[in-house]
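Subset of chains shown; positions unchanged.
Chain naming follows the written order as A and B, and within any one chain the residues start at number 1.
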Amino acid sequence: MTNLDDLQKKIIAFRDERDWKQFHTPKDMAISLALEAAEVLEHFQWKNEAEIAEYLKTNKEDIGDELADVLWWVLLMSHDLGIDILEASERKIEKTAKKYPVEKSKGKHNNCCEKRNSSKYSKYL
Amino acid sequence: MTNLDDLQKKIIAFRDERDWKQFHTPKDMAISLALEAAEVLEHFQWKNEAEIAEYLKTNKEDIGDELADVLWWVLLMSHDLGIDILEASERKIEKTAKKYPVEKSKGKHNNCCEKRNSSKYSKYL
């Protein structure tokens, strides 16, 4: 499967088989999205870069589960709110490209930081 | 475009053109994911169901932008951590199906609630 539509349909079918739509208000789905994102974040807490690199060696499946949960809510919310998430993504990339044109943004992040000295910061990924 | 791989490649290219990978530690990407999810949630704050239904009539593009931002980080993190997000999603659906078999879960959400009386709760979506 390489098609987002198929995944979205599968998730909707999963939900509807269980008659769970009655619980899925927009506010509660948005809360779920935020809570699942917090669960992704929890994996990286209290670890420095070296510890994270080590942790990733044995915890990819768990992190993948949490990222999948976030994607689940993105797809379910998009569906229920009538938003085409791929179209929205294309549009957002164009907006972001205008906000951060390559020539002005190269090596500067959110206009906040000077280019980092590559010898100074480990870049293990 | 209906292909998640293509969207992911586009986002990676966007990032790499700007030489931003140097900033994208796993921890900071996970923070971004959580902050973007919070921005989705913000749209639904302080509104009751009727107000949300009204709000959705004119704010779908903004909400779509925020959901696209969340998807952006799901795809960028998955890529950098070496996680196949579609495979992870398929696997997670199977796990969740085992946890919540249809016969036991129908109309009950997270085993926490009785089936709601459909005349009692508005279901506007």
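Points worth noting:
Following the convention adopted for this analysis, contacts are C-beta pairs under 8 Å (C-beta built on N, C-alpha and C of every residue); 3 or more make two chains touch, one makes a residue touch a chain.
This is a predicted model, so every value here is computed, not measured.
All together, the complex described by this structure holds 4 copies of its single chain type, of which 2 are visible.
Quick note on the criterion: only the chains that are shown with their structure count from here on.
In whole angstrom, the spacing between the mean C-alpha positions of chain A and chain B is 7. Against chain B, in their complex, chain A makes its touches with residues 1-5, 7, 10-11, 14, 17-27, 30-31, 33-34, 36-38, 40-41, 43-44, 47, 49, 52, 56, 60-61, 63-65, 67-72, 74, 77-78, 80-93, 95-97, 100, 102, 105-107, 109, 113, 115-116, 118, 121, 123, 125.
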